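Take this structure, written in structure tokens, and hold onto it; I'll ask about it next.
Missing here is one protein chain; the remaining ones are kept as they sit in the complex.
Up next, chain A:
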């Protein structure tokens, strides 16, 4: 009976699950949500930016429970285990071109990342447990994403910025790995977090060869959780996954002038979308035209937004959104929205065609930032950060409302590994070539100097620069340190990386307010754009060549130790076995019956020097070793010594020739760079 009952219960359960799983597709359960969006934006240098944006949401556990339908379990467990409040992980290949792809708009400000891996996280644990949580988190993520994020575990690689990276951030840890290679092995686990993976929906566009062929590739995972915050109890976990790719469509060339290329989804990715992901709440594609582009097109005469002579879409847009209260003047960008229905009949392939040639430039960040190394030689150097005005900052008012001189605030956050020993007191700020006093140029400065093999050097600096500056630069001198032989990476001769510095402009916030004609459709990506956020930009990664030892050195050490031992034991034996009286007696005997050869030799030498020949009784050169055993020992030692010395000479020659650059010697001796 009991068995029958159990079978019945099982049957009912199975039926229930089956019905639920079919029903779920149709009706969206108000708890979890998944949306997929894709943004295209033509770039001024004939490339196209494609930005995938996936968002998964789950309500808080207290009201919703532990079981999820859409939200990835791995992330949920991660958040709970390490009590993460906010976290961002990005994998990037290539460099974001701040000059031609823009540095002011929300997309570039939040998706332009430094090459390699960047990870930061805010934990909701007590301050003494943050480091432990961080270490565990890096290991977990490393396993989850098939990347060497676990190298961020070591305290020499991460730092805890106070205020320059994010305002009022306690319990925040930041680390980056500039040398991490990014490839499809990192993308696959990332795709696994999506409910449809790359089988259907927008993510099916992600053809690996085409997305890795691009000029910039950045996959990002950002999550915020309100799980541990009693204030925001209705805010669960939000997982935002973005993939930003800059692709170059096949360009047209007419009469030597390169024109803006036409493109479509199939030409960019070699694939089309069959339909939306069945689990997604909404699936939208947007095309964004920048303000200056819209402005430039207007000059060529058109009336409405709907019909534009300059370009056309292969599919008519479902909605058009115009930017309101644009920060800069009359340029307001336009967003064309297309929603993907669940139509299986016809694949969705959005095409964009230019009818008239147009050129424009995007909105740049307030300053153009570049960082480089100064000096030469293996001993010391300097890091220089150069800030140059762009058209944008040139348009700033020279004088404020309160008749005060307008000041541009720039925050710099820089982490330097410990073997680059930065002397922070040597910081110098130049504005337009004129050295500035510290108080004039620096508003706030917090520095934590590096500690050898324990922690990196962290500098957070808030600069206030005059708005009418042309260029400014900040220099910091450093000494190059020495590493222990097993601290060198396998490719030590490449040099060592200094991770990107982060430049932010706290006075300016990027945000694009779009007037939506259809308020019912809420797009997470558009609302993300409407959020106010600080403008961030990353500088280049620097490569510092350090002195590297000859890695065959252990061999030399062995030979030299052997030589020292041989000498030591030789002299010890000599001292122990020597019996002076005995030796003298033996010598005397030897002298009496000295052979013909020594006398002949001394005769010869005397002749050579042109001096009368002394009889061989004065015997400075005819001493023989007393006992047989001592002779044997001595011969052995001499042999050993000889071999070692030969080895040493050989090695020394090879070291001189191959491994050591003579420059170092010359530098040391002359202390000059032989310039002119």
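Definition applied: a residue touches a chain if its C-beta (ideal position, glycine included) is under 8 Å from a C-beta of that chain, and two chains touch if they have at least 3 such contacts; residues count from 1.
Assume contacts and distances are computed from a predicted model.
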item	value
Name of the absent chain as recorded in UniProt (options "Glycosylphosphatidylinositol anchor attachment 1 protein", "LOW QUALITY PROTEIN: DNA repair protein XRCC3 homolog", "Actin-related protein 2/3 complex subunit" or "B30.2/SPRY domain-containing protein")	"Glycosylphosphatidylinositol anchor attachment 1 protein"
Per the touch definition above, residue among A:146, A:373, A:406 or A:586 touching the missing chain	A:373
Sole contact to the chain not displayed, among A:59, A:178 or A:291	A:178
Residue of A:188, A:388 or A:448 in touch with the missing chain, whole complex considered	A:388
Contact residue for the chain not shown (choose from A:176, A:473 or A:563)	A:473
Touching residues (missing chain, whole complex) on chain A	93-95, 97, 115-116, 178, 213, 215, 217, 256-257, 368, 370, 372-378, 382, 384, 386, 388, 430, 432-433, 471, 473, 475, 491-495, 497, 540-545, 548, 583-584, 587, 605-606, 608-609, 611, 614, 617-621, 623, 650, 653-654, 656-663, 665-666, 669-676
